[in-house]
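Dropping a structure here in structure tokens format, bear with me for questions.
A single protein chain has been omitted from the complex, and every remaining protein chain is retained in its original position.
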Amino acid sequence: MDGPNVAWYIAIAAVLFGIGALGVLIRRNTLVVLLSLELMLNAGNLALIALSRHFHNGAGQIFALTVMAIAASEVCVGLGLVVALNRRNLSLDVDTLSELRG
Amino acid sequence: MTGGAWLCLLAPLVGTILILLGGSWLPRKFAAWTATASVFVAFGGAIWAFFGVRSAPPTPAGGLLPLQVPAPVPAHGELTTAWTWLQAGHFTVPLQLLVDPLSTMMMLIVSGVGGLIVLYSIGYMDKDDEERRYFAYIAFFVFSMLLLVEGGNLLMLLVGWGLVGLSSYLLIGFWHERSSAVAAAKKAFVMNAFGDATMALAFFILIAHTNSLSFNALSAPLSSTQANLIALGLLGGAVAKSAQIPLQTWLPDAMEGPTPVSALIHAATMVTAGVYLIARTHVIFQEARTIELIAAGLGALTLVVAGLIALVQTDIKRVIAYSTMSQIGYMFLGVGVGGYANGMFHLMTHAFFKALLFMTAGLAIHALANEQDIRKMRGLGKVMPFTKWCFLAGALALVGVPPFAGFFSKDPIIASTLNIGWYGYIFYACGIVGAFLTGLYTFRLWFLVFPGEPSPFVREHYHDHNGREGAWTMLVPVGILAVLATVGGWIQFPPLWEPITKWLAPVAPTLSVAEVSSTQEYVTSAVAVLVGLAGVALAWAIYSERKVAIPTAPFWRRLLEHKFYFDEAYNKIFYGPAVSLANGLRREFEDPIVLQTGPDLGETTLATGSLVRRIQTGLLRTYVLFLAMGAAGVVLAFLIAK
Partner (left out) sequence: MSGLVVASSAGNVLVWIVWIVAALACLASGIAVVTFSNPFFSALALIGNLGSLAVMYLLLSAEFVAAAQVLVYAGAVVVMFLFVIAYVGPRHETPWSGGPGWQTVGAVAAAGALLVEIVVAVGMQASGSLSHQTSVGTDFGTPGWIGRVFLTDHLLAFEITSVVLLVAAVGGVVLGSHTRRAT
């Protein structure tokens, strides 16, 4: 079927990636940072799938599935960190975790 | 004969090296005897070279020898080359020695008198803390002086010249705990360095115009300006090294060194190097006759001024030092008017009697526990008769009383000034006045120190050396030199017999204007002797019999005691501005700028560091931001590269 050609999908992926990056850099709540990270990963996935369709190469979809699995594991570990922080009554504000201050 | 020359040159060097390598493992006496033996071996080499030159057949051509020496040896000398030392294009300087009448004469004097003096120092420097260093230095000095006189080209001469200056510095400042000795050493070295500089400038001109530094280069055709400049530069070096006016102030201060050093360096050898230089390079001086006459004039001036200053000195060594200055003035006068043989002959006799005077003074100083003030030394002759008689021999030789050595050598110099022009009469007058002054100050010294009853000081402080006046190593050389001072002049008596003039004729012929008739010679001799004896008589009247009082004349006394204010003048002209310049530079430049760079660098680094530190915010977000920016930058770079 006809529809938007691949370039449109790529554009959407790029914008989504930008939004996700902005979220990682701006937000102070750790959880929202992780959510923005998910946005970025998804943008990558979208690009992969689109190009896989265009070039008729299955590897793109495989890679996208792998990325999804990795994202899930990363979220698991990240949320474990958040829970551990919370259990020690540490703030979840990224700015307060500043022991690397020079 | 060239073997003799190399032996003569290298033996003292080997002595020095042995003593230096031995270091403190070497027994002191061993070091002392090594040095002495090396200098006597050098004397043997000098004799060998002398006989070699004497027996070489005469050459058909006169003048100096050619640069390239083919197999048949030219008569009046031989150039012997070790290797080419310096080469720059067509300019070469080989490491060479010249063995000819003039150099062998100097070799004999340096190694002979030097050997006696080194032997004397064994006794004098006994029990000194740093004996070995002394003997290493003095052997090195003998080597340097021999290099100077044996140098086969101007550069070798300059090397010897410089090394002699160095040895003098090391030996004057030998007792380096004494700040006066160190200051004197520096003064000597700096003044000598001035002379070195003028000589170097003269050499530059010579190289520029003749592309060579051999002695023959001096005979090359040069314009009169160039010849004058070269001669002036050489004269500057000679004046500095021989302590003539205006560069004479270092010599009295150099008496801070040990007495044998004064005897060897500042009487017999180093200070006479200037005379040797003029004799050796007389070709260029004859081209620049004005400069040569300036040399004679400086000599005449110095001999009078030094004689005057010697009249008020109270340190026994300083009297003899000013006497040296005065006698070298005579030598300059002699070579300046063109009588090179006269100057060299006086150099030889002066070496004998001046070394003798210094060494006998050293015997007195040693016996009185290093006291040098003559006002305390009255009546020394009663307890030290040998010293007294030897000193008398030296004093009579110095004044020029026949048959002692000085008579034969001094008078021809004075006489030779008669035919050169109106200024010759001035020089003549100076020479005669100088003879009077010599008699006066020498016998002032003798009458103050030796005759009469021993003073309380002498009675208290005199200590002999096992019943004798000194160790045998000190007495034997003094005795030998006393004999030489008496008979050493008999070798030449112009106009009757003149072996020395004939000997030196191939290399340093006397100028015809310096030749005088026999009548003039005899008359001059008579006048000089009478005038000298008059000086002796006056000294006897003032100092011994006390019939005549010392004239008070406070202005003159002050002037003489301040040595004509030369030191003060030089202080004001040179030292003062230099010091204020240095202080000014330090204040304006070094302290604020140079020394500040260290702290400034430190501060800058700290400031940069604290600037950069602001990146380390500690916030996770900023680090991620930097990551993102970095990633963007890298991708951009790649895109651009594409």
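Here the chain labels run A and B in written order, and each chain numbers its own residues starting at 1.
As a convention for this text, contacts are C-beta pairs under 8 Å (C-beta built on N, C-alpha and C of every residue); 3 or more make two chains touch, one makes a residue touch a chain.
Keep in mind the model is a prediction, meaning the values are calculated, not measured.
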Touching residues (missing chain, whole complex) on subunit A | 1-23, 25-29, 31-32, 34-36, 38-39, 42, 45-47, 49-50, 52-56, 58-59, 61-66, 68-77, 79-84, 86-88, 92-93, 95
Name, in rising order, the residues on subunit B that touch the hidden chain in the full complex.
-> 617, 619, 621-622, 625, 628-629, 631-632, 635-636, 639, 642
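Convention: only the chains that are shown with their structure count from here on.
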For subunit A and subunit B, let me know how many angstrom lie between their CA-based centres, rounded off.
-> 94
Which part of subunit B faces subunit A closely enough to touch in the complex?
-> 613, 615-621, 623-625, 628
Subunit A residues touching subunit B in their complex are 21, 24-26, 28, 94-95, 97-102
